[in-house]
Structure formats: C-alpha cells, structure tokens
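Rest of the complex left out; these chains stay put.
Chain nomenclature is as follows: A and B, assigned in order of appearance, with residue numbering initiated at 1 for each chain independently.
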Amino acid sequence: MAGRNHLFVPGPTNTPHEILSAMHVPMEDHRSPIFPKLLSPILEDLKKVFRTEAGQCFVFPATGTAGWEVAMTNCLNQGDKVLIYRFGQFGHLWAEASRKLGFDVEIHQVEWGKGMPLDHLEARLKEDKNHEIKAILATHNETSTGVTSDIPGVRKALDAASHPALLFVDGVSSIGSIDFRQDEWGVDASIAGSQKGFMLPAGLAILGFSQKALAAIDNSNFPRSFFSLKDMAASNKDGYTPYTPSTPMLYGLRKALELLLEEGMENVYARHHRLGEGVRRAVAAWGLQTCAQAGWDSDTVTAIVVPADKDARHVISTAYSKYNISLGAGLSEVAGKVFRIGHVGDMNDVSLLGAIAGVEMAMLDNGFDIKPGSGVAAAIEYYRSTAK
Amino acid sequence: MAGRNHLFVPGPTNTPHEILSAMHVPMEDHRSPIFPKLLSPILEDLKKVFRTEAGQCFVFPATGTAGWEVAMTNCLNQGDKVLIYRFGQFGHLWAEASRKLGFDVEIHQVEWGKGMPLDHLEARLKEDKNHEIKAILATHNETSTGVTSDIPGVRKALDAASHPALLFVDGVSSIGSIDFRQDEWGVDASIAGSQKGFMLPAGLAILGFSQKALAAIDNSNFPRSFFSLKDMAASNKDGYTPYTPSTPMLYGLRKALELLLEEGMENVYARHHRLGEGVRRAVAAWGLQTCAQAGWDSDTVTAIVVPADKDARHVISTAYSKYNISLGAGLSEVAGKVFRIGHVGDMNDVSLLGAIAGVEMAMLDNGFDIKPGSGVAAAIEYYRSTAK
C-alpha cells in the first residue's frame, strides 16, 4: 500500500528520524571506559523529565510492564496488601500482575471513564488504621479510556490520612508527555516505558524512585534478581549496568532526552494539551462523546464512544485497511464501544488533522451520521487560534 | 518543532523508509564481479517504467537537469535548431539551458496554465519544409503550473507533418507517476530524475532513449565527455559504468523499482489520478481556481491561484512556520500568484488530507474567505467513494 502508515495508536508512538538514526550504530563494548559517558548523563537527564531531584532514575532493558514489577518486587514484601482502583484495562492488568506476584490485591471498581476517586480513597486510607495497605497502585493516564487521574489529589488523600503507603504511579502514557512531578507529588515509584512520550521503540522500562521507596528495598523479602534495583543502582553508580544493556536503545534515549529538554517539558505538556483539545473539539463537532467523562480528559489519547448501534471495531478495520491509519481499539469492557486516537509523542497539528479526516472517512463508510469535514473544521479552528 | 515536516513540494518527494534503508549500506567496489548483478537488472526494469521495449534506459550520477543535457549534447549538433513552447518555469529553464549550450532555440510563448498547443505545433512543423527543427523539447508535466501536456498529441503532430525532428520529453515529474509510454508515443529521449516518482533523493538522471535517438549520436559533433551516452552504453553493456557510480543510490533505485512494479504502473497512475482529483475537489470547494486550465490538470502537482488581493507567498510561509508543511511556491511569472501542493510519489489519502487541512489553516490565517473544513470535506467525499 503506497504512502506511509499513519500511526495513531497510543503507543508505540512515532519515532522521529533523529532517534532512529541515533540508534543505527555499530555495537560496542558496554564495559569500555567510555560507556559511563553514555549512561550517566542519561540517568541525570531523566530526572528532569520525571521532575525529581531527591529521587533516582533507572533504566531496565525490558518494557513498561516489567517496570510495574520492578517497583513491586523491590519495595514490597511477599503477600503485602496493595490497593488499586480499576477504571481501565491497564489498571486491570496491573492488578492482575500484582495478583500473579502473590500480593494481596484490594481492587475497587470504578466506572470506566472516570479516574482515581479521591474521596473514596481518603476514606479507605483513614479506615486502614493498621496501615495494612502497603502501596497504592495508581494509573496516572489510563490509556484504554483516555482518562487522566489526579495524582496530586492522591498524595493529598494519603497525607490527609497520614498513611505511610507507598505511592506507585503508572505513568507509561503520561511521563514525558503530560504534567508529571515526582517530587512535588510525592510519588514513590514512577513507571514509564520507552515507546510513548520517549518516542522510542518498546524495550526500556524507565523508572523513578523516591528515597523512601529505595529505603524500602532493604526490608523487602521478595525474590528478585533481574529486577533487582539494588544491583542496578550499584552498577549505575559507576556508569555501568549489571548485565548487557542495549546500547542502541540508550543512544536513542539520549537523543530523545535532547529533543524533550530542548523543547522544554512545559512546552511538551502544552503541546500535548493543544493536540488533545483539538481532537476533543472534533469529537464534539461529530456529536459524539469521549469515553472520558468531563474533567477526566487525557491529553495523550482520546477514546471515542460510538453510537449504540455501531461497532467501533469496524471503524478501526476500515481505517486500517482502506486508509492505512492505525487506531487504538477498545479493550475489555469497552471493546467495540470505543476507538482511540493516540496523540502522544512526536506529533503535530497536520498529522493529527490527517487522522481526524481519516477517522471521518472510516465513520462515514460505516454509516455514522456525521457531517464530512465537521471534525476537521472544529480542530482547524482550535489549532489556528492557538498556534504560535 | 515537534512532529514531522509535511513535505508537499512537487519534488523532492517523500522517500519511503524501505528505500532509505536500502540506501544505508557500506560502500562497495563498483568493479567487483557482482556489481553487474545490481546494475543490469535495474536498467532492464527501468524499461518497464518508461514503457519501452525497443529503447534503452540509462542512469547518470547527476540530476534531472543534467538529463536534458545528456539528450541534447548526444543527439544534436552544435547550433541545431530546437523548438520549445514555454508555458512554465521548467520549460523556460530548458530553453535557457538550450540557449547556454548554443542551440538555436525557437521559443513560442504559451499562456501559463495551458500545455503544448498541438495545432500550432502541427502548423509550425508543416511550415518547416527543410526540417531545420532538429528536436522538439516538450515538457510532459510542467511542475510550475501543474499542467500535463498531451505527448501522444505531439507525436501525432509530428507524424501529420511527416517531420523527422527528435521528440525529447521532460518527464521529470511524470515518469513513474502518471501515464507515460515511450514506445507507443514515439518519444526519442525521456528524461526523469530520481527525486519525484522514483521517490529517491536527487542525484540520478534517469533516461530512456529510442533507437533513433541513439543512432543520432554518431552524427553529433557536440563536445561531451561526462555526458557521453556512447561511453555509458559501452560500459553498461557489461553491467558497469564509465566512472564511479553511487552504489547507495542504485540500491535505492532497485528498491524503488520493486515498489513501483509491485504496485503496478497502471495502479500507480490511477493512484496519482485519485490523489490529484481529491485536491482539485478541495480547490473547487474553496471557490478557488487551479493554475491549470480545464483539461490540463496534472495528477502530480496542483498549482492553486490565490485571489488577486492575496499573496501566495504568505500562505506558504504561514504553512511552513506555523504548521510545518512545505508547499511549492509560484515561480517566475506566477510568483506570488499561486502556491502548489505536490502529490507525487509515496503518498496516500490521509497524508494529503492533512495537507489540505493545513492549507486551509494557512489560508484562513491570511484572511482567505473560505469555509473551514470545506476543502477537506470535498476531498473526503471523493476519496471515500473511490477507495478500494
């Protein structure tokens, strides 16, 4: 099929050619005297993205899913109780991972389309007088529903309850794209992956830990080896890793950090907000709803609810096979009910307008009652009025 | 600026990643025994794109502009009379090149927006009883105005006049994109460049010659060395070149030929027609005119005339600086009066819809009286109804 595939899944995201070229390198000895000159500055610069000065950042040669496990297996004890609100597929999967790892998972169901219920959380924490809850597993940006939770609010709830639980945040689809502040928000473990805001292929779990979380390692009895933060930290200290790193991914990450920091994190956040808002204007112009309820909008992905008589999967398959656009599917509870447009990473107005136009075509092809050009027109008006 | 640059100049065109990767190779010895296995099949496959069985194809390590010169310096004598109709910038430049090379250039002015005037041509040829005109230099697709000429009609005019002039055709922005048939149309020299329909970087003149043109070489007294077709043909015979070739460009060309022939030339033409027609529908929906008059539309580039009180350059600069789209400028006589959208090469609906949307934004920003989304809507309706 001629022309490029238009990738609008919420991850992996489009990798800029500068990053791909930075990764196109001959292999090298990761035990050479110059390897630390590659790794150490990366670990320092990551702190600027995670917004931490007190904490530490780490990179594991695995994926974001492994990042959850690094946090849990290092900072908790076997069988510890963890609290999770399930309002989307990634929260669901995190709960599943916790269960498989043998933790005592307390799951609260939340309507998909909303995020962390702060009042409930605060009440539950206050109720937990014995501090049996050892960690809160919070999904910052729930990729499956396009919902962003209020992490500062989670911290406030913890503080209001004077509860010592660790705060683990899945920031896979937020860190590097939308506002995230590890220190200010009191996050103990921040979990990102390389394939979203960092604009790389999948293959790196990128993590931030608070000192409190790092101190917890000493009390943890969880069996771990590959995921050992202690081993990683010990090697990182001298600029090395405990086992073979992927140097091309590190070269890519270095370039990604340059791009992000050159743009400036505040500008990155603002850009994603603008991109997301344009999509939301288009959705409104089509007369459709987002899966995210008012106030829960994500700036990196929009899940769009199709009318009751339609199947979102048809929109996705038409978009893919007829127009070479890759959209995100509805997962689990919203399968068939929503399709998703990712707008995270290396993205700009015109790319997104192409996607909106393509989505219009796919919806029209499937008999949606929308006016051709209406979504694009709404987005155009918004982008024009807010472009620099 | 985040996100990709959207390249809609009518050349260079977007290079597919398969081609870029095919070019990312270590250097190699072009005198090795295996080099002919690279070059010879390329020269054969090119004939399928030029639609010639009787003729021969050649690749020079230079640009399309040099291709003009290869044709003229090999097949004509110094001072020969050549006939050219000037209806755009590239025809103008070809005439200039001819003049600089010392040919006797007979130029006829044609209104920009039209192409080869067949009646005038036939009359002129019939008038030329002594056959002083040695070659007709015809621009198949005039990139500056978005006009496609009727080359079969040119052949008919020559035949009607029983005139032996050679027919040289500048197919730089047509060959490999829109219908072109060297043998059937009786073209003697077909001139293409690597950076349009072949989807490569600039750097290759890609040429087709009829046997009649090749025979003319023996009678030519023009001083030539680098451009010597005879030397090139002699080396090509064994699969080599008379001087160092660019092997990465040849690897890229091999991949480009695979992509084109896999899609099928008829499908390539149909795709470009569909892409072009969508743009024209958008232009009509905006209430604007194309530079090309009715019947002269090009399927690889559309030049859009701005209202008299507007400057097309502002649209282009807004598009570039605010929205990261690169559009083609109006050149020479139409500078400021038109801007151009290239839709040639590795292109599909969604890319082009992004461009149309971006152009709408740039026009609105410059006070054009158009309805937001109108062009996109028109193109959407057309693309939807014609997509496979």
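Here is the rule we use: a residue touches a chain if its C-beta (ideal position, glycine included) is under 8 Å from a C-beta of that chain, and two chains touch if they have at least 3 such contacts.
None of the values given here were measured: they were computed from a predicted structure.
**Q** If you can see 2 copies, how many does the complete assembly in this structure contain?
**A** The complex in this structure file totals 4 copies.
Going forward, only the chains that are shown with their structure count from here on.
**Q** Would you mind pulling out the distance in Å between where the CA atoms of subunit A average out and where those of subunit B do?
**A** About 45 Å separates the centre of subunit A from that of subunit B.
**Q** Where on subunit B is subunit A touching in the complex?
**A** Touching subunit A: residues 1-4, 6, 14, 16-17, 24, 259, 263, 268, 271, 322-325, 346-351, 353-358, 360-361, 364-365, 371-374, 376-381, 383-384, 387-388 of subunit B.
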